[in-house]
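Some notes on the structure that comes next.
Removed: one protein chain of the complex. Kept in place: all other protein chains.
For subunit A:
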């Protein structure tokens, strides 16, 4: 599973970091990045939660 952040859509709300701090972080420009584009299986569930929580739909999962 891969996760992609649309950084131009991201509003820096921090919800993804709150649910999956291992994977997401907010950079100095105020937008989120994913540390692991390829998400380790143990974090897959929290990444799905982050996708569902993101208020602007800036996160997308690409299943492989």
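As a working rule, a contact is a pair of C-beta atoms (placed from the backbone, for glycine too) under 8 Å apart; a residue touches a chain by one contact, two chains touch by 3 or more; residues count from 1.
Quick note on the criterion: contacts and distances are computed from a predicted model.
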Protein name (UniProt record) of the chain left out of view, among "NADPH-dependent 2,4-dienoyl-CoA reductase/sulfur reductase-like enzyme", "Glucose/mannose transport system permease protein", "Quinol oxidase subunit 4" or "L-cysteine S-thiosulfotransferase subunit SoxA": "NADPH-dependent 2,4-dienoyl-CoA reductase/sulfur reductase-like enzyme"
Where the missing chain touches subunit A, by residue: 11-15, 17-18, 21, 25-26, 28, 30, 49, 52-53, 55-57
